[in-house]
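Note that one protein chain is taken out, while the other chains of the complex remain in position.
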């Protein structure tokens, strides 16, 4: 239980709803800022305006998954109120107060460093990345179905990268009957790909691999789908680039050549906000429990 | 090869393109009516207007997947020309001429009967229905992803019916990690469902089964999702009804209760017209080959 | 419940134990003949000698899975007593008494016909055959592992026949990573095999298909693996013939050519007698319940 913990939720989207639900269930004292448009009432959670906020007794601040903008603004789907994070604000919290966010940026890191507060980036955790790969996979499947005139079943699908997201993507497309090849540079990955009944190839041979592929899904955060690779793809190939912005594709060249290439936005929050919220809520509760007992 | 066979294609949608491609590849003499807006040229296929058509030497007529309307009109996605089938028209074909269609209706059946021509309904064939279940499954997956805020993975999914479509749907949702229960009345189905690692239940127990389900997919062409069943579903359940019109759901009641219920249109032609066209083309070529050698 | 039903179990093997357990659990009055070596006591079951048996009040007789020999003898794994079924014996039962067996033969059929008693062959039921395919598959896997020096994973495996056993075998070998081709003559089977991600081939092309195969599993009860097929197999191919005696293989020729060919005995009773017993027990109880309520 999280009894006696004071937690402030600053902004966010539909995913926050699962977080609020879980935290109140666990008996935490929850203050919400940036949720005035939310119909949903939560027993045990209090709505406040930013200026009403008293941070002196706050044990944890939960930011949106996206963290803050470079000038400290926090996204608020359920409010028109503009919410900003600042060094001064963090300084007014107790020393043990921890800031939880999905991802961070220079602004937030600096802010927290100067204020001497810890920032936990939940999306950097291996377990969160793997759980998030599940809605990511489903978003990828949706995009593949919507953007081709063939079935995934029996399609020639390439997956680039065999990390936390790549393994899930490869397995799911295989499960739907695609002929999946996975590109990697690690010999241990090659072995695991074979064990899973998929076909491994070395990324050095990517130019050859794309020649007769229908769907190419990239999970590598580096420019792998360069012009010289794209130029070898069949005209009706589809590129789905999952790597976070700017992706791993030469989109300008793809467009020039007439190859459809899509940079996938943050899929979990889009295709399954409830599941995505639960993933964060579970890890958050676990972390806060440790905070509470330590 | 289909050398020396004269085949007339009357209207249709993107699926016909694969049919035309395959028939010309197999060296048939192909005449197209209702394709004047198609950019794509096919070596070996001749475009004609309806009135230019000479049916005296036609061995086979290929109608759209949807057959004709009740007054004999044929759908033409690639033309503004209005095309009609009539008894007289069929009578002007040679006696051995066969009419191929996806599905038929009273009008077409009567027309053909009076003219003494055979109508082959390709969608009634077991193999076609099974092949078509593949794009149907993918369309269902797309609908499930688009219309829920949770992942298919770990969702409680019910599949009603374990025929040609139901088996494919159940297996695919299981492959994506859903907890799948399949409702049937046949003991042999129960055994196969168990063997596949899914959980069978008797349709008599449907009221119980829906209580905690997230997604309910119906493939039974009969009113199974009645008001007394829907009333037991959780508020955020999603019904996807695949059974052909009018489906197997009391949609009026579902709406009244605020349960989202979707009647799926012909999914194969929508989500994967190319694959759907190839399915028909393959069976058609096989049938025509037998025609040619007999 | 089976309260008030008098059931006599005549002989059998380890599978009978599950049947006895289930019947006594369901409150039937159970008499056992041919179980004197069984340590295991069952509350609610009475052991008798054949000559002590009074059949006047028996509602059902349960024979071993194998039925009787051609002179009416019944197999008794747990006794040295010789047990025989006869026309006279059946005549002494009440008219409504039903005889349950796995399989039957001329002797038993004739006996029952003359006495005017119904014989239910449980193994002919679709559901039983499908449930039994599960232990059969595992026995096949065990034989394949024991009799090759390669892994099933990545092996080229042919499955002949896509009936109740063939479908299960093909799916399981695929699940273990084999490259599975399935031979059939039905176009609907071809479609389902493709949908399942396996490779279908027509049995007419069997000679070609065996050329580079590692493991060939036959489920067709007809001579399909003839000399002219076996002669095309690689020297280290393994044939596992599941079809019931005499199987579908020219064993004499296989031996001559030095190809290992194994005729699989009744695998369910061997590799998983408890599961195999439960399968029968479940169906039996269902049948007896209907008897009891009708």
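Just a few scattered comments:
Going by the order they are written in, the chains are A, B and C; count residues from 1 in each one.
Here is the rule we use: contacts are C-beta pairs under 8 Å (C-beta built on N, C-alpha and C of every residue); 3 or more make two chains touch, one makes a residue touch a chain.
Values in this document were obtained by computation on a predicted structure and should not be read as measured data.
Summary of contacts with the chain left out: across C:36, C:73 or C:138, the touching residue is C:138.
Checked against the full complex, the one of C:103, C:120, C:150 or C:291 touching the unshown chain is C:150. Residue-wise, the contact with the chain that is not shown comes from C:177, picked out of C:44, C:72, C:177 or C:221. Residue positions on chain C in contact with the hidden chain: 14, 134-135, 137-139, 141-142, 145-146, 148-154, 172, 175-177, 271-275, in rising order. Residues of chain A in touch with the missing chain: 125-128, 130-131, 133-134, 167-168, 171, 187-188, 190-192, 194-196.
Just so it is clear, only the chains that are shown with their structure count from here on.
Shared residue numbers account for over half of those found at the interface formed by chain B and chain C, and the copies are therefore classed as meeting with the same residues. With centres defined as mean CA coordinates, chain C is found 52 Å away from chain A.
The distance from the centre of chain A to the centre of chain B, with each centre set as the mean of the Cα atoms, comes to 37 Å.
Distance from the chain B centre to the chain C centre is 39 Å, each centre being the mean of its Cα atoms.
Those residues of chain A in touch with two or more other chains are numbered 153-154, 177.
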